[in-house]
Every structure is written in C-alpha cells, then in structure tokens.
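A single protein chain has been omitted from the complex, and every remaining protein chain is retained in its original position.
Note that the chains are named A, B and C in the order they appear, and that numbering of residues resets to 1 at the start of each chain.
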C-alpha cells in the first residue's frame, strides 16, 4: 500500500476507534464482555462496510491485504480500545488460526472452517498449553492423537485455550509421532469441532478475578477419547511445531503492536489525568516532576518499542519469520515489560482512581500481566537472544 | 509480653492460620467473600476461645493487649492468608476505628459504637477520601458538617469508604470550621450510623475487576442533608486531622506488616513452585539462576522491610507516633513497593498459573496494587522523608 | 550516498578500527593519551589517504560529505575504540566547532580558524559551562563580553572547557546584550585564541581520578580582561544560543551513536568474557542464566537505542534540528542511561578484571558517567519530553 493511502486508512481507523469503540469501554469494564457484544456486532458491520474487515489477510478470503508491517501500524491503533481487534476480526486466537488455515488448510478445511471464521460467522480456539508442563519447553507434551481406522483419537489435558467458550472448533496440538527422532517432529495440529464427543470443557479459568465469557475467556479442556476424521489433520503429520512457529512470528508482531497501542493509551490517560487533576487550585498534577519523569520515560520506551517492532515486521516481510526470529524474541520481552511499566506509572498517577474499573488502566493491568508470560515468557525469549549473541563466541546456550 | 510467651503465641497463631485459614483460600478466590463468610464466623469463635481476639487492643475492651511492635509480629502472620486479620477482628478499617473510639470516644460512644465493634458484632467504615480531591493533600476537602440545632448536617461526596457495605456506622471526616486559620484545624470526625437518612450508598466501586461485597468492598457514598446528633462528634471540634494522624501511625505499621506477611507468602509460593515445577524430568524450575536471583532478592528485601517496620513500631511504642513519623513514611513506601516486586516475581515464576485465581498471587497482585496509593501514595511519603532530610540543610520542602 | 557504497565504507572503517586502533588501547589505558598520540598522528595519515577524513563535513572543506544519519552509522563504528573519532577528526568539541564555523563564520574566520582545524593542524575548545550556574538553565551566565573600541573585553569563569589544553582557540559563550528582553538573546559566541592575554588556564580538572592531558582533558578557564577584535564575533550579536542549539542537534546524534558504539563494544567484551572464563573445566561463564539475561537485555536496549537515534538523525536530515528537538531529547537520556547499564553489566561479568584498566570497561565506566550529565542532564531532557507530551493537554511544563 502506498504511504499516503496507508496514512489515510490509519487516520480513518483511528477516528473509528475513538468515536465508536472508546464509548463502549465503560460498559465493558462495569458489565463485562457479553453486555457489550451485541453492540460490537453492529460495529463489525460498519467495519465491513468500510472495507476494513480482516485487515491482516489477503483479499482472496475477504481481507484487506496489509503486509505484516502495515498491519502492525494498524494493530497499534486498534489496541487503543479493548474491542478494537475484535471488531476488525483481527483478534487472537482467530487471527492466528485464520493464518495457518489459509496457508496449510486443504480445500475442504478452508471451506468448512476457514471461510466462516474469516467472515466472522464463527470463532475458534487454539489448544496447546498443558498445565502439567512448563511453557518454556513446548515440545514436552502429554496430549496424544492416535490413528484408529479413519479417526484420530485425542486424549489430553489443555488449558489457556483462549476463547474456547462459544468457539466452533479448536486447533489442537497433539503428539502423533511419539518416536520421531527430533522432538520437534512429534506433534501435529488437528482440527476438533467443539461439539465433538470427548471435547470436554472443564471450566473457564478464573484469571485475575474474572472467569470471563465468550471470546473474553480462557478455558481448561479435557480431550477424552475424542475422535475426529483423519482429514482434520492440519498440515503434515509431525509438522505441528513448524506451523506453530510460522503462526507465532507475525502473531508476536501483532501482540507487540497491541502492547504499544495499550501503552500509548495508558500514556494518554496519564497525561489527561496530569492535566485534569489539580493538587491545589490552578496547580495541575502534571506540574510535578515525578509525573513528568514518568511521562518522559514512557514516551521514550514506547517510541523505542515501536521502532523495534516495525523493524522486526519489515524483516518478516522481507526475509521471513525464521530469519527474524531473534528480533521477534527481542520485541516480545522488551515491549511486554515496557507495557507493564507504562501501565503501572499511569495507575500510580491516577491515585485511587487508578485501581478502580472507572478507567481502562485496571483492565490493562490485569489482562496484560500475562503478556510477559504467554507466547514465550520473558525468560524464554531472553534465552533465545543470548543464544544468538553467544553463538559466534562458541558458547552454546541450552 | 515476655519473649518466650510471645514466640509461643506467634507459633500457635501461625499454626492456626496455616491449618484453619489457608484451606479456605480456594473458595475465597473462586466464589468470593460471602461464600466464605459463614465459615469465618466459626473461625472467629475459635480465635475467641483461644484468647487471641482483638490482639492489638487493651484488655479493658476484650483485647489481648499487645504492643505495637508485638502486634506487628503477629500481623505478619495473620497476613499469610487473606482472612487472617478478619478472623482476629484486627482488620482495617475496624481496627483503626476501634483505636480512635477507644482513645477519643465518650462513654456513650463507647457503649453504643465501640463495644459491639470490639466484640465483632458489628462492622464499621471510615469515610475520608473524596473523588474530587487529590489524596496528597487531605486538608482540601469539600464535605461539610454544619451545626443546626442539636444536629450536624453533613453534605459531601466520599469514595473508597472501605467495607461500608454491611457496616453499622461510618466515621466521617467533614469540615466543621471552614474559617480556622490552620487548614489542619478545619475538619472533624463524626459518627454516622449507616441507616441515617441522607447516608446514600451509591455503589460498591468495581476495583481491579471486582465490586466485592460486605467487608471486602469499597464504596462510594453521598452524604446529602444527612443529620446526626451533636453528640456524634468524635473528639474535639476541628481535631479531625490530629486524630487521623494518631490513627494512621500504628495503622501503617499494621499495613506494612501485612505487606510483609503477604510477601513472605508469595516467596513461599515461589519457592514451592520452584521445587514442584519440572523443566524436564528431574530438573526443577529452582535450578534456574533467574529464579534463584528472584528468591534471593526477595529474601533480602523482605528481611530489610521487617527490620525497618519493627524498628518503627518500637519507636512508636517508645516515643510515640509523632516522633516516629519519618520512619513511618519510610516503611510505607518501601514495603509497599517491596511487596509488589515480590508478588510480581512470584507470578512470573508461576508462568500461566500465576495469572489465574488458582493461586493467591493474583489476589495479592490485584488487591494490593493499592498499597502504593492508599494511606499516602509513595510520592507523598517520599516527600515527607525528603523534607526531614533536607530540613537541617535549610531547604524547605513544600 | 547509496546504500551499497555506504555499507562498503562502513565495513572498511570497521576493519580499520579493529586492526589499527584496538591494538593501541592497552597503551592508552596504561600510559595515557600523550603516550599514544604520536601513533595516532600516523593513523590520521592513513585515514586521509583512504579519503575518510572529516566524514561528517562537506567536501568543500575537505570532508567526506556524509548526512547526519550516515555519519551516525559511522560514528557507532568509530566509538568501538576510544581513539576512533580523533583519528577521523570527528572528535568533540572540534566537530561541533567546525560545524558552526562552517555555517556561521566569516570568510576571514574560516581562513584563520576553520581550515586549519578541518585539516587537523590545530585543535579547539568550547567554553560555555560555568561552575557557579546550573547547567539545566544555560541562559543564566555570568561571563560577559563588553565592546570597547574595536575589542570585546571578556570576563568570566568557565569550566569543562574540554580539550582546552593544547587548543589554538576557544569559542566562548558570553553575555553581550544583558538587557535583551528574551534571555535567549543575551549571549554571543566569540572566538578567543588561547594565547590571548587574559585567557588564563587555571587547571586541567581532575575527573574520575585523571587530570588527563592534551585533547583528553577538561579545563577550568578564567577570562580576565581578555581582549579580542570585534571581528571575532561568531554569527550575530545575541545569537549565541541559536547557534548553540544548531550545534547541539547533530552533536547529540554523534554522542548518542558514540554511546551505542561503546555499548556494542561492552557487550562484545561481555560475550568474549562469557566464552573465555571457565567456572569449572568446560563450563563457561556464559552458561549462567544471569549472564545470559544481561546479554539479552543489553542487545535489546542497544538495538532500541540505535533505531531511536537513526530515526532522529533521519528527521534532522529531513526536517531540521528544531523539528527533531523532542526526538533528540529522547535519545540523549535514553541512550546515555542504556550505555551505563550495559557497561555496568559487562564490568560485573568480568569480576575483578572488570574494575582494572586491563579492559576498556573501566575507561567507559569513568569517562562516560558524564554522558548522563553533559549536553543536558537526564533531568533536563526528560523535562523537554514531558513538556511536549503535556502541551496538547494544556499543561505548561516550566
């Protein structure tokens, strides 16, 4: 997309987010996701009518066709308000599922699972994390899928299957080739409609005080003798991790740009508060040097984060996810930590108001603490970076 | 109390907390305060039967008679589990209200308001903070109480009136002498039964995702033409801030020891996790140097905090709250920040589990973020300390 | 310059620095600047013969003609070793002086002062900071220059006149229009040959244990009835601060890219050490997660810094120093602090060796602590950024 065209698009989207979505925040904060959902469905119609729908995907499935770097820019804007990505059908985990179904799905899978998802008629979830195993080594996994006749029989225990509540199907990561030499070649992805017998929804996990609901929830699932047709294998047998890596690269760009959008919003809230709150008549909070320091540090760290992420997005567009892996690790831990610092400063600047649900800050504080954990904890990404840095010196980081 | 006797008491209480209260945590986390309340009433009976009731107060109203420093030690232990203080009738804001009613109340006030509170038959709240004014300067206050006949007529808007839901009465801070020369001499404390007309409970404020209920809530109140007898004045007219300071001194010790107790619990959870979580067979999470660093830093900071707080408590016992004011400011911001760091490390060490309500950490993370704000934000206490430090050099910190 | 040509140039320069200058470091560390100076003069000849001389200036005075952003890239490489900038005649304060003489100097000034400086035949200094006044407000200045006949008579007390020892002339900032309405319009720049009577060199200030010598020194100067011709005014009367701002913009880019170069070198030393130091046979220091964390954080922060600085350089090239002012403030405090963190980690990774002069780290640690102070302390730049951020909200930061 040409620069000028892109800037116009971003401006229009920014205006939409500010005028149409920001006003919904209070209802979301006070009454929860389902209260606001009917309105969001209306907003989705506007998005479609504007031609903004599914901005991150190519036009053949109804998307806008932005590059990773271009969607990065937009993702920041969508993140200004918690419902932004949802209204554009660019929300995790659907965005990632759409991407891999588009790239690896058979024609039948695309017809049955991808297109309704791309259209926003269904939702989906991704079932990978297991409570019994450390996320730092995803290859250690207990869920298995065994071929029997023309079915996969899946057994296993998953959690943090985000948005499972109300989803049409899950993409499940399961060990199908337990004896493959390379641990990375043991698991596969299998599509499991959620109404399949043996797909047992245990609970929406209560996280930071909220079990959530519908898309805004994270579930624990038990797969117990759960049978799906062999054709539900997504990609090749044993290619689960290869596809997952593919899925995670741009996905982390999106996450990181989301973090930046939320950090910008938090900084904006902090500045508003600094202007509006008077310490004494005529003396705004913003006259305090402590607040000024917080604002300056936040601005510097946000700008640094944005440049890092857009640079990594550019690399993905130019040389692919694999070559950009180190950059992706850097942005993941750097921006997630940046976000938490900015949110924390903004809360402190708000005083007692900052811990209430009368501002968006408590939402960010609770919902995004996981940012330093999911899709690779800080420690995992630091290890990747150290490994790359030390490799030329002959040190092998395991 | 003699050292040996105190240590025995603390051991017994520790055992009680671990065996009787810790098992209630999951219900509290998953189902909320009211679900666990009937059980807590039973636990309170045990506490009474053991002679541990109201440990922080003197024996004349049914307390155990611990000194500030002694109760500091116990407070840490009670904080191991979120229901600890409540079961001992040592929870804020009742503890503070009991203290000032005991010290400043008339005989009638003691009979009517103090004794039922001390007995645990009623609860109370404290109505000071106003949404329109910065907490950094509590003397700026809009709520007024005007004498008319034999009544005070109170008008004003308060929030963060903690535990108002279900309280028998509020102690309200209101301007009674607007023209007093010293701003500190303008406000008074007045006792307002919550069933008084004009005591309008607006809402339990949703904080960090939870509106809470009963004791575990924070309310917004509007006092509108709210009339109480002149005899409901607590202490002298215009002495509101003097009494508040008196209330806050030991109160901050209790808070800080609570912070330490929660930090100890978080460290304990982190160590448990470091032992139980395996990165690969036989390799516990605790083998990782990053985790070890978190544990070591947490231990150092907790120990430092405890020594600081107990030293401040000793000063209060020996020379009074006023002389210990600088020490109290130091411990307030130092320990509140320490707590948040330790909790944050413990969450990170737990990975995805750390953000769920399956451990206590998310409770601490959400409920205690306010610790850096209430009873004087970090910035306010740093200012106090800087003021004291710079005074000998002739710099006046305003 | 075309990308490919630039990359070739940078590679060649990198090779030169590593092969010709790095080997001089030990002599510099152990024996000081003057010991290594004769060799540096030889290296300058190589630089000239390669056509790399004065890379930051235009070709009309013998430079290479790089843009701000291009020289930024090179500056990072030169900073790999402490003598890099000197060998290319791109060292502060000469680089800044060359720039303003080139832009504001009269033909006579260019012939007499600029060209020999550009040729590397002379050195110069810049006399602005006064010990009696806070650097945070440079407009408060006591040094005056009064016209008398055809002379300026300069009186004042300056320090941190870097490289004054051995300089041919100083550019002095002095108040010439004390009654100008705007404080920014009161001072002018005047060229003072150092052999002028009344240019009294008090001392080379001992900084971090070293008085230094020649270019590698910082002097205290007293201007006492110091007379120079009226023609020595540089730029217009009262334009001192306007010119200084012009000088500081690109100068800060250079500084920041120097910081990045030193940080890269420190990270390289840390990685080398992590590889070479064995904790036990076959177990390198780099196997420790603590070191890995330091390396990963350093890499992330260095990359972030570089993108920030190059982005600011691009803005200067495209829209000028003034429009990029906020960006320049951001990079100044962000990269200076980044540098100190990276150096500190590298020292710690070296253990006892890290505090000796057997590595370059102690040089960076001592010589660059000033980076957070000179050319605007952290606090000053944070204020600038906060001011810009709060302006749209109606808060005026003074």
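As a working rule, a residue touches a chain if its C-beta (ideal position, glycine included) is under 8 Å from a C-beta of that chain, and two chains touch if they have at least 3 such contacts.
It should be emphasised that the depicted structure is a prediction, and the values quoted were computed from it without experimental measurement.
Peer 1: Which displayed chains make contact with the chain that has been left out?
Peer 2: Those shown chains that the absent chain touches are A, B, C.
Peer 1: Determine which one of C:64, C:377 or C:397 touches the chain that has been left out.
Peer 2: Going through C:64, C:377 or C:397 one by one, C:377 is the residue touching the chain not shown.
Peer 1: Among B:25, B:155 or B:311, which residue is in touch with the absent chain?
Peer 2: Spelled out, the listed residue whose C-beta touches the missing chain is B:311.
Peer 1: In the complete assembly, which of C:46, C:111, C:140 or C:230 touches the absent chain?
Peer 2: C:140
Peer 1: Could you list which residues of chain A touch the chain missing from the display?
Peer 2: Chain A touches the missing chain through residues 288-290, 293.
Peer 1: Residue by residue, what part of chain C touches the chain that was omitted?
Peer 2: Listed in rising order, the touching residues are 29-30, 129, 131, 134-137, 140, 159-160, 205-210, 277-280, 285, 288, 290, 347-348, 351-358, 362-363, 365-366, 369-370, 372-374, 377-379.
Peer 1: State which residues belonging to chain B touch the missing partner chain.
Peer 2: Its contact residues with the unshown chain are 267, 271-272, 274-275, 284, 286-287, 289, 291-293, 295-297, 299-301, 303-305, 307-308, 311, 327, 330, 333-334, 379, 381-387, 389-390, 392-395, 397.
What we mean here is this: only the chains that are shown with their structure count from here on.
Peer 1: Roughly how far is chain A from chain B, going centre to centre by Cα mean, in whole Å?
Peer 2: Measuring from centre to centre gives 37 Å for this pair.
Peer 1: I'd like to verify one number: the distance from the centre of chain A to the centre of chain C, where each centre is the average of its C-alpha atoms, in whole angstrom.
Peer 2: 43
Peer 1: Using the touch definition from the top, which residues of chain A touch two or more other chains?
Peer 2: Residues 379.
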